[in-house]
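To start, the structure under review is shown below, and the notes come after it.
Every protein chain except one is present and positioned as in the full complex.
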Amino acid sequence: MGPLAPLEIISGDWNLFLALIIGIAFGFVLEQAGFSSTRKLAGVFYGYDMVVLKVFFTAAVTGMLGLLYLSLFGWIDLNLTYVNPLYLGSTIAGGVIMGVGFIVGGFCPGTSVCAAAIGKIDAMVFVGGIFLGVFLFAELYPLIESFYMSGYLGSPKVFQSLGIRMGVFALLLTLVAVIMFIVAEKVEKFVNKGA
Amino acid sequence: MNPYIAGILLGLVLIASFFVSGRGLGASGAMKSSVVAVVNTVAPDYAAQDAFYSKYVQNGQKPLKAWLVFEVLGVLIGGFLSGAVSGRLKLGIEKGPRITDRRRLILALAGGLLFGFGSQLGRGCTSGSALTGMAILSSAGFLSMMAIFGTGFAVAYFFRKNWI
Partner (left out) sequence: MNVRNSIFAALIFMALLMAFIPADTILKFKLSPDRMLAEVREDMYMIHPDQVADMIIAKDPSLQLIDLRTPEEYAKFHLEGAYNIPLSRILDKDNLPVFNQDIRVNVLYTNGSTDAQAGWMLLRQLGFKNNYVLQGGLNYWTETILNPEKPSDLQADDEIARYDFRKGASQHFGGAPAPSSSDAAGTAPKPIIKQKKKKAPQGGC
């Protein structure tokens, strides 16, 4: 029955150790998927390589369905899982800034670590940039704090915010994802034939 | 590797993460912890009374003894292992065909800076907020995902010279 750590079925130290193991699996899969290549990552925005879209949404849908099925079988208590809180202003603003960062730098934090691990110097520089960016945020924090804390809406679930049933949303998301995959493959074919 | 299979495997790792620790994956948090740890080592008094850092160092907490720090160390190892078995270990710079190495590195630094700042503001990055958030069906997760990718598509045109 899970989740193991919040239910104290495993100790805090075991949780940290397993974090390492899970991270290894995460890093391995990311690199195998090709996410250690900045050109592959940027490809989704230009249509020549839609791997990011395929992997990202397949993972999200798999994760979502997996958690729901685990809960159905009574193997996980979803009340004890962390749901990230919604602060309207900062969530959107942060996302926009990260979006620009993605196009400019060609990485996100997870993939940059992956790419740095296989020797990509641009990835290592990107990671260095992240440290600077965090430091900048920390030093500017007093100025940003009120905006950062504004628009708190708790930790709503997306189907609650949309007012539809959970299972229905799960189905809709899955269908939307599959449609996106089919469209993405057509885009890839088109862009790569032309170029 | 077939991207859909990779996606399923990633989804399984995500599920495992929730099952074990009650939380999903992430990355930017580990960088945050590292910065806090450095500041705390260099200037502990400043860290203890600063609005941002104090949250992570009060009561003798060790900022580096965090779940995400261990997870990201794992990502480093896992990425390396994968590169090793697939023959992709190579020191070098990857960039679009029309720019110089120098330009690429400057852009990488800038991109990292934006991501570092943005991930703190957004309380998570693509792994921690968007991907994990979508799996747990949080509104913040979906909003985050739409903001990141939406903005990416919106500004992609202006940076196309760097990639294609």
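Side notes on the structure shown:
Going by the order they are written in, the chains are A and B; count residues from 1 in each one.
As a working rule, contacts are C-beta pairs under 8 Å (C-beta built on N, C-alpha and C of every residue); 3 or more make two chains touch, one makes a residue touch a chain.
The shown structure was predicted, so the numbers you read here are calculated from the model rather than taken from an experiment.
For the options A:140, A:153 or A:178, the residue in contact with the chain missing from this view is A:178. Considering B:53, B:67 or B:117, the position touching the chain not shown turns out to be B:67 (whole complex). Interface residues of chain A facing the missing partner chain: 3, 5-8, 58, 61-62, 65, 68-69, 71-72, 74, 77-85, 165-168, 170-171, 173-175, 177-178, 181. Interface residues of chain B facing the missing partner chain: 2, 4-5, 8, 21-24, 26, 28-29, 32, 67-68, 119-120, 123-124, 128-129.
Criterion: only the chains that are shown with their structure count from here on.
Put simply, the C-alpha centre of chain A and that of chain B have 9 angstrom between them. Chain contact summary for the complex, chain A toward chain B: residues 2-6, 10, 15-34, 36-39, 42-46, 48, 51, 54-64, 66-67, 70, 75-76, 78, 80-87, 90-110, 112-123, 125-139, 141-142, 144-145, 148, 153, 155-161, 166, 169-170, 173, 181, 195.
Contact residues on chain B toward chain A in their complex (touch as defined above): 1, 3-4, 6-28, 31-32, 34-36, 39, 50-53, 65, 67-68, 70-83, 86, 88-96, 104-105, 107-156, 159-160, 162-164.
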